[in-house]
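Everything below concerns the one structure shown next.
The other protein chains are all here in position, but one chain of the complex has been omitted.
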């Protein structure tokens, strides 16, 4: 298991070429946020935008449109019940993130299934939060795509069948291989299992232990995956940076809130970009 | 009557253990905010989140959903008319705060009664603002729970039957004992009557005399009660810190607004945490 | 004509007594904001809250409720078409401000007339913006109250019948006496005509010449009138401070926006309060 350190950042975060345009930094579609969980989709979307994704479209409950627009005007909005009218948005995305605040209703499940039907094998599909629970509960078949799961330990138990006490390196690795996906197993020291690597986070703070942190991380992973080439390294860099920023902010805060991390992303990416 | 000082903070605000997760810092449910009083529920919710509560769910009028989501995305939302579909949220909460901006309509009263029916004896129930008035006016029977009342002097008169001029130490203490609850009697120098203790606040500023301060305090009490063990000390620490921050901010402001206090909570909790 | 200077601030802005509560700093009701002019009512409300008014209730179109709540949670909201259900709110107010973004429709006129019917002679009634135009156009009879008008030069022409070119000291003074009201005649160097005094502003900046400044000033006048004793001096202090802050901010800004002035009010009030 490779211990992550600052080098993951400078090896992943490219210096942008002078002649850049937004199309070079990826199209991201983020799907989630039922009527009760607007905040989750706002935080995930904001994290993707502040991570530098070129274009971000958020598909969510229409009940969340106004709060989303006001919170992060840089993102476009689509009603998540109208995915069928917006299939091309998903087909042309580099990265699709589904799950933050999605919920586990029949509507949520339909949306997840629609995305599975549309997604292509070259796209990155990040599956977070309640989307993981939906897959586990209903034993949904995964589409062919570059899949990243971001479970916490209880969600990993549901998905992998491994009790939390049995979630050790070997068992996790075996399950990862079965799933042929990248697993971001969130905990005090998050572990990342990929086809080729296994990383462990080394930074982080108890001040991060608050609602919305997972949504924020998922958005950062989406933003990094959209911009940077090697998926497993991009995921690892996002995980590390998320906790690194939190650790820094916690030096003067008892609790660090997601939006505070989000606002700092561009500064830390600049600080650690490839020289 | 024990005069509060900074030691209440360092004795209450634990250093978080390295291996923390949000479930360790409490589940808080906050109920209130009719169509006219959205701000009250926004401020109470924000104060609980910034105080470090692990997970905060706010039950309010659906008319307030958007402003709540945008103001404090870290909180989840439930329509307060749908409590019956969300009984488990209340049953599994560590702390329930009811009252900020709740109003005194029949709807408000129904909601209060539903919460009284659901709440269990091991839970903390903080009763603020119009919820106090509802209880006093209709002589509602209190549920078995760890109850904290946060009346200002007029609300205390309604609840206790004590005229403001008769609200002295002895009379208040007698009424507290009858109510078997913690009483946070708000005034220029707020007094806290508990089963075992009696505290008096020693800090605060006239710059705090503005709308929304009570809602903010109630949210801080909820956040502190959710994280820290001894209820009466947690309440006292929240009361002290609320005024302490206001006093500091008032050094350069004629009036201190609630949201300004809220944003400073994590900094002051860090400053005063247990060494 | 008395030239205003910083002394108006230190003579008006009282040091708050230690034993303060919000009721001591006035109840303000602000009425305006049709569906097109939400911003006007948000800015007026914010200015009153940041000026230190004890309790602020805003009556506006229900289309503006969410933006108001999110922008200034410290204020309460009432649908301005339901004034008849909220007569007591107006009757118990110390200050009523009507006009910012009110518009000149029949609805607007009905609301203005209702307020005129309710208001009492001891209350302060500030009449701004389209409310002035409504009075002038329809020759509405003024209620008995302590009235403050805040016209710009064109509105003053409508109200007084004086062409802009004829708006000199003597003519304005005669019209003020007829109206038995305080006139805040807004221009590059705003003049204030009262029963006893005549003031001229001496500060201000062309960077203030932007939409929303009048709404902001009206809100400050409401906040000051609610807290400080002599109405004409309170009005003069608000006028002076509004421009003084703008002048300071303009040292490093080409244009000063209303919300930037608003946020600075508590700092400048502290700086200039009575010693």
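The chains carry the letters A, B and C, assigned in the order they are written, with residues numbered from 1 in each.
Definition applied: a contact is a pair of C-beta atoms (placed from the backbone, for glycine too) under 8 Å apart; a residue touches a chain by one contact, two chains touch by 3 or more.
It should be emphasised that the depicted structure is a prediction, and the values quoted were computed from it without experimental measurement.
Shown chains touched by the undisplayed chain in the intact complex: A, C. Considering the full assembly, A:78 is the residue among A:78, A:183 or A:235 that touches the omitted chain.
Touching the missing chain, out of C:31, C:213 or C:233, is residue C:213.
The residue from C:30, C:43 or C:235 that touches the chain not shown here is C:43. Seen across the whole complex, the unshown chain contacts chain A at 13, 16-22, 24-25, 49-56, 65-66, 69-70, 72-78, 265-267, 269-270, 273.
Those residues of chain C that touch the chain absent from the view are 35-40, 42-43, 63-64, 66-67, 70-71, 152, 187-188, 206-213, 250, 252-259.
Going forward, only the chains that are shown with their structure count from here on.
For the remaining chains, with chain B not counted, the touching-connected groups are A | C. Centroid analysis (C-alpha atoms only) places A farthest from chain C. To fit its Cα atoms onto chain B, chain A must turn through 90 degrees, a value rounded to the nearest 5. Between the CA-based centres of chain A and chain C the separation comes to 49 Å, rounded to the whole angstrom.
Chain B and chain C, compared by their mean Cα positions, are separated by 34 Å. In chain C, the residues touching two or more other chains are 66, 70.
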